[in-house]
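The complex is shown incomplete by one protein chain, all other protein chains being positioned as in the whole.
Take a look at chain A:
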Amino acid sequence: MAAHRCSCWSWLLILFSLSVFVVADIHETTPVNDHHGGVDHNAQTAEQTADQPAVEERRWEATEVKEAATVDAAADIQGTSAPETVVPSSVPQPKDDFQEELVIRPLHSGDIYASFQFRTLWDTDFMRENKVSHYRLFPKSLGQVISKFSVRELHISFTQGYWRTMQWGQPFIPSPPGAELWVWFQDSVTDVDATWKELTNVLSGIFCASLNFIDSTNTVQPSASFKPLGLGNVTDHSFLRYATLPREIVCTENLTPWKKLLPCGSKVNVPPFTCAFFFLKKRGTSMPSVSVLSFLLTMFSEQAGLAVLLKSEKLFHSSFHSQAVHIRSVCQDWQCKTTSWELRQTLNSVFDLHNSGQTKREWSLFKMFSRTLTEACPLASSSKLYIDITDNPQGEQFELSPATSLLSQAVVLGDRRTFSVYDLTQETTFGTVRSLNLLIRWKSNEGEMLRPLLHAERYVAGYGLQTGEIHTLMYNNHPYRSFPVLLLDSVPWYLRLYIHTLSVTSKGKDNKPSYIHYEPSKDRVKPHLLEMLIQLPPNSVTEVTVQFERALLKWTEYPPDPNHGFYVGSSVISSLVPSTVAMHTNSTRERPLFSSFFPCKEESSYFVRIYTEPLLVNLPTPDFSMPYNVICLTCTVVAVGYGSLYNLLTRSFQIEEPNPGLAKRIANVIRRMRGVPPL
């Protein structure tokens, strides 16, 4: 009994100390949030007067026009892939900061694209300080990985399905089918390969994925295709490792650990909390403030914010699913005196109109995720929902309900897009029913999608099991601009590339790449790496072909399902594509004349990375159905047949004298005794 009471007291003590801690924390953050909102409002009014007289009743949200351009332009488009709220530098930043947002883009096919981004910023230095032990919003497991393996930058993605560029346009964050991992290490790392090996094994545990299959046979060091996206101007690609596992299948078991990294994403058992709460009440201890309670509630009982929508039963009932984690260091302020770490978790999925079994072209949050939104994540400094309404400025294509008056504009992937914004931190967003179930109802299904300027496909040509040819087709759909692309091909060693047959042709003419980086493979050790810089002429198809021979593996090297075929990972095509905004400069009516003569710099071209489909190649496969019989039979045939045939061929035959008679033999014995030669 005494022991029981003792344990109760210790529970109480722990809980109380925790609540005090949290109160302190909340007090620290609330004013900032208030201030933040105020700034937003100011910015809005400022913008309102300056811009867009056409839609007067609509408010314009302040958008970032790349103030961190000095850094981000060097990085790449991922910085601009989603609009961000301005955080004025004069405001003292919280030590860590969490933002969440969901972008929904209705697609012309009637499908719908939903893209989640969760960003955690933390002003700490994993490298300098001895040990970072106190974690708040930043997941501890990843923090430890960063410090232990001296990671400068880490990008990991798990994707199921293939992004259909021709129907869906460009994704905000591209990723190849299967798993992709690329890591830049700090230059303090001495043995990069060993660290990489260890890191993949650790990540494999964290994400419940087969990343431990990454070894030297599928790891490459691209020389140009993958530059660091964060701070640091590193050019020594010996600190870079890149690997893909095209066969990796993504499922709930990968989603759960990914969700656990979110501050509002994990679900802890409720009973301990309710029990403790009950005790608190009974003992008459001074009640913690309501904010703390709500905080505890959200922390311990349920998910909150956008993470509520991440339910596997619906997410995996889609045509495309991709989840990713990007870690990099970014500037803390515009002077970039100190850096902070950014963790960006993204999740993209495309929901299919036909598969959902509905007759009308109509989508709602509930239909997509089987949940509605009721609140923002209490830990998030901003929590927003964006709907892409660029193709629907007057509401003639589809109808949004509830309607919002808040608008935002951003240049995404070279195209100026307009978004309706729902701010989840505002009570009014949820209306009287206290829940937001956004409804998109199509009115007409006309209108053509802008053809993507760059897309690519790849296939294996030929038949038979001896040789083949890999064809990579790259389409430049720009009517008058040519632009260079960087093609990265990593081919496993068991396809022996005949690199002398490499040919690049566009419009029937030979197209000489201006840069070729080729590392030949080494059997069972490392893959081929081919990187090329190719200029794509306007309005053309460029075809890269290379022949290969299929290797005959050793019989223990075949996987358990050899007849399924062997995967070759996607090619990666990275390019700066001339922007469509620049393309339409002449026809833009909304912009004043003085602003539209020279295309603006940040709009003139944009970074795109696209991935081709992976290939499934059949290698010559022995019949494994009865190995034992085959081995026995072969050995017997070889031993008996060959042995005796060899015997017959090499032996010389002589006719033996017939057996001498008994008398002759006796005579011979006598003769031998006499020393006379026998008869």
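To be clear about the criterion, a contact is a pair of C-beta atoms (placed from the backbone, for glycine too) under 8 Å apart; a residue touches a chain by one contact, two chains touch by 3 or more; residues count from 1.
In the analysis below, contacts and distances are computed from a predicted model.
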{"item": "Choices \"Scarecrow-like protein\", \"GPI-anchor transamidase component GPAA1\", \"Ribosomal RNA-processing protein 40\" or \"Phosphatidate cytidylyltransferase\" - which one is the UniProt name of the chain not shown", "value": "\"GPI-anchor transamidase component GPAA1\""}
{"item": "Omitted-chain contact residue, chosen from A:C336, A:V433 or A:L616", "value": "A:L616"}
{"item": "Hidden partner chain, touching residue among A:H471, A:R496 or A:H517", "value": "A:H471"}
{"item": "Absent chain, residues of chain A that touch it", "value": "109, 160-162, 164, 166-167, 177-178, 246, 316-321, 352-355, 357, 457, 459-465, 469, 471, 561-565, 567, 613-618, 625, 640, 644-645, 647-648, 651, 653, 655"}
